[in-house]
Structure formats: structure tokens, C-alpha cells
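With one protein chain held back, the other chains of the complex are shown just where they sit.
Each chain carries a letter (A, B and C) given by its place in the written order, and its residues are counted from 1.
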Amino acid sequence: MRVEVHDTPFHPWKALQQYENDVIAREYPGKYGASAVFVGTMRDFNEGDEITGMTLEHYPGMTEKELANIVGEARQRWQLLEELLLHRVGDLAPNDPIVLVAVWSAHRKDAFEACRYIMEALKSRAPFWKKEQLDEGYRWVEKNTDGY
Amino acid sequence: MRVEVHDTPFHPWKALQQYENDVIAREYPGKYGASAVFVGTMRDFNEGDEITGMTLEHYPGMTEKELANIVGEARQRWQLLEELLLHRVGDLAPNDPIVLVAVWSAHRKDAFEACRYIMEALKSRAPFWKKEQLDEGYRWVEKNTDGY
Amino acid sequence: MTVRVKFFASLKEQMGCDGATVEIGEVATAADVWLAASGGKALPNNVLVAVNMEYCDPNQEVSSGDEVAFFPPVTGG
Partner (left out) sequence: MTVRVKFFASLKEQMGCDGATVEIGEVATAADVWLAASGGKALPNNVLVAVNMEYCDPNQEVSSGDEVAFFPPVTGG
């Protein structure tokens, strides 16, 4: 399991390439039949308004702990080999990656379900807060929508 | 939509990086909030046996058509911006990527569900056949397992 | 009429060839084409049928020049 909070931009596909080379292919050669990945990216619109920028705040310490709890729950529930979870904080621009959730498993059912579970749990429990920059002023996002 | 059958190895994360640079970021800047990806990789075991190699046969023409049908159905059912589907044929070694399914959407529910739908439909309908190389001789895989 | 027959994967190995050109009467189903191409063996239950690269029922009628494919359950992905 690798869980990281980044205060500068990360590159999801490069991070996956590197993690697979460094960890997955080395530690689980021939065992990982299925990888499921989700990448969340900053949009330039939300609730009908144009968004020009975003600031992501978090609770250092608790955020990492809660993310690790969530991945741990997924490990209890599904058969997983490895997980990679990256989340951005700080000032973002449209098209910046916000979150990467990747899981590796022998079988696709475990990979799909665990990836989605981690993402939904993160959305409802991990202490991050989005402040959206509008043309005039800013606003805090009040609530994440349900993803199921 | 891009659908390709490859008779030589492809690199899933590099292909995603390139497709996102060339197509997604260019055509949908600020619009893709969610990408869901599945990568299937050749394992060195199946049904309790060690597998040393694999040959993937397909039905040229029909395979591509059926894959495009499946992606088209997903487009009808969910709100998607773009899809990338790569599938390997020919002679594979353990750890070789077999299939990549990637979808981009504004919202995560559409991305997750469409990606899984495409993958399951491909498993049950796209004309590919796996022949597994065992220590002694080979065998045709008889049936894909259900992924839901 | 003449139709083009194709076999894939394990079925290709069982039939000993990847296809054939079959001469058959003017009104024929995909199952009739199988009978003609296989020398009278019944179409196995789990064999899939496609006419002109689209899945179809074995009872679907075929036309002259059609490509009629038979193959085992698919196992891609």
C-alpha cells in the first residue's frame, strides 16, 4: 500500500508506470491479472458555474490516517495485491489531477469493486475540503454527491 | 472512441498518457472530471496450473466491429466523453498486458459503470480465444468467468 | 448458392481447417451450412454463430455470398 498527499501536481499515468515497474512487477510477477484505476481531474465547471481555480485543504495527519484506514478496509473485503492512492492538496488549475486510486488483484471483480469502494469512501470520509475560485470571489464546496 | 487490436505488446500507462495528451486534454479541456481504467494482464497461473505462455486468436473484422458495438452501447447508456480500448492478440508471455479499457467522463459514476460494462461485455461477446501453454502441451480456455 | 464458412480456435483444430466454401440449396439456415461443412455432424450447443460478422441464431437464413462463422465460447480480456 502506498498513500501520498501531494502539494504539487502529480502525473497519474507516469506514477502508475513507475509504481508498476518498481513494486508490482517486482513483487508480484505473473500474479496481477487485473488493475482498476480511477483518476479524478479538476473540471472548469461545477453546479452551472465556471471554475477558474481550486484550493484543496486537508487535515495533515488525519487525512493520511483515514486514507490508510479506507485502503485497509478494502483489503479486508477483497483479495488485493497492492494499492496506490495519491491525492493533491494546495492550489489547482483546471485539468490538474486531484486523485488517483489504483488497485492490483488477480481477478477483475476484486479490482473493480475495491477501486470504487476506496473512491467512494474517500469522497465521504477523507478530510479534504475544496474551495472553488469563481469569476467573482470563491465558495466552499458544501457536499460531495453520492457516486453509487 | 479508439478501438485497436495489437499483435505486438502495448504499454497501457504510456498509451493512456499519450491518448490523454493527444485527444482528451485537447478536445475536452476542463470537462473530464473522471477517468476509469481497467488493465488485464497475463498471469502465470490459471485453474491451479502454471501457465508459461499464451496465444490469443481473434476474428479479424468481427472483433473490431463487436468491440465498437460494445463501446457504442456504453455511450448510449452513460454520459461519456471518450473511450480507449486496446486488446492484444498473438503470442504473449506472463506480465504482458492483454486488454486496456479506459473511459473519460464528467462524473465518476458514469466512468466506473461504463468501464466495467465494457469489460464484462468484451469478456462475454468479443471474439477472442485464449490458448494456454502448459509445461506439457497446451489447452484452450473453455469459458470466461462472470465478473459481476 | 455459395457461402463462405469460417472456423476459429478449438473448433478450427477439431475441423482440421479454418474454413471452406460451401455449395448449398437456395434456402438454407446457418445450421444447414454447418451440416454441409461438417459432413453431417449436428451443431454443438455451445458453438456460437455469426453471419457477416454479426452474432445470430443458428436458424437464421443465409444468403449467397454470406460469411458464416462458427466458434467456441469467447475467452478474451
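Going forward, contacts are C-beta pairs under 8 Å (C-beta built on N, C-alpha and C of every residue); 3 or more make two chains touch, one makes a residue touch a chain.
The model shown is predicted, which means the values in this text are computed figures rather than measured ones.
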| item | value |
| --- | --- |
| Displayed partners of the chain not shown (whole complex) | A |
| Contact with the hidden chain (one of A:G30, A:G90 or A:P127) | A:P127 |
| Interface with the unshown chain - residue positions in subunit A | 40, 56-59, 61-62, 65-66, 87, 98-99, 119, 122-131, 140-144 |
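Rule of thumb we're sticking to: only the chains that are shown with their structure count from here on.
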| item | value |
| --- | --- |
| Innermost chain, where centres are averages of C-alpha coordinates | B |
| CA centroid of subunit A to CA centroid of subunit C, Å | 48 |
| Per-residue multi-chain contacts in subunit B, two or more chains | 40, 119 |
| Residue list for subunit C, restricted to those that touch at least two other chains | none |
